[in-house]
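Shown here: the complex without one of its protein chains, the others still in place.
Up next is chain A:
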Amino acid sequence: MTTTLTKPAPAVEPKRTRRSKSARAGGTMHAGPIAYTILALFSIGSLFPLVWTAIAASRNNNRLAETPPPFWFGGNLFHNLDVAWNEANLGQAFLNTTIVAGISAITIVVLSTIAGFAFAKLRFRGRNILMLTVIGTMMVPPQLSIIPLYMMVAKLNWADQLQAVIFPSLVSAFGVFFMRQYLLQALPDELIEAARVDGASSWRVVWHIVFPAARPAMAVLGMLMFVQAWNDFLWPFLVLTQTGNPTVQVALAGLGRGYTPDQSLIMAGALLGTLPLLLVFAIFGKQIVGGIMQGAVKG
């Protein structure tokens, strides 16, 4: 009975998807020249400020104080990069930001995967209310917690030290939610059951089944969290100083203020601060796009 019921189903499924796919491919949804024109305009709008950052960074301050503004590269790029690097304390800033973003991303990914697994696949008392708490605070803006955190930092004498930025960045309610949504559908219950029957403890299940199954989502979450930590501005700005122990964003914010009025140097700094992430996006862009879209459907 069950076999006769289940057997035709797989035969129907692929047929249906194939039909609808061919309807889409052959049908009304092809992009025309207008669509391509609009896309081209948006692409230029997206990239122009970035390209122009590089153009401005390759000029000098006098050239930027003329009309019309420059549209092509000059010969000053490496000189400006060099000066900006030293003046804005960018070497220190890069090291600091890499440490902060790295620790933050790795910790969030591991903790979120384990907690997300518990929320997705295990039963325990209080599960729903705890999950709701997590989702509820996902929407709370960070400004609400900076004052007590600042008091903590003052009390612990952590001002201008990296741990002041690292610790608050280790938690992400979004991460737990993201991993839970992924594991709900990506991790079959039978796999866990089978391991249980073999006598595997919960930690062994996590290590040998959950982590391998979650790997794609972990990579995406790791990249998103790295980008977020790299670009985080408000909190590092409050507890770190530009001249002491800055992250890249804190150092960049200092560039705009009086002490280097040279616009081409400011642009060189902005370029240096952005380049690492742009490289990451150029290499892993497809995966990051996929991750954002995947998170969106379920969110």
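Here is the rule we use: contacts are C-beta pairs under 8 Å (C-beta built on N, C-alpha and C of every residue); 3 or more make two chains touch, one makes a residue touch a chain; residues count from 1.
One rule holds for everything that comes next: contacts and distances are computed from a predicted model.
Look at the chain that isn't drawn here: its UniProt entry, checked against "(Fe-S)-binding protein", "Beta-galactosidase", "ABC transporter permease" or "Hydantoinase B/oxoprolinase family protein", names it "ABC transporter permease". Within the full complex, the residue among A:118, A:162, A:187 or A:220 touching the omitted chain is A:118. One chain of the complex is left out; on chain A, the residues touching it are 20, 23-25, 28-31, 35-36, 38-39, 42-43, 45-47, 49-50, 52-53, 56, 64-69, 111-112, 114-115, 117-119, 122-124, 127, 130, 133-134, 137, 139-152, 154-155, 167-168, 170-171, 173, 176, 193, 196-199, 201-203, 206, 227, 230-231, 233-234, 237-238, 248-249, 252-253, 255-258, 263, 266-267, 269-271, 273-274, 277-278, 280-282, 285-286, 288-289, 292-294, 296-297, 299.
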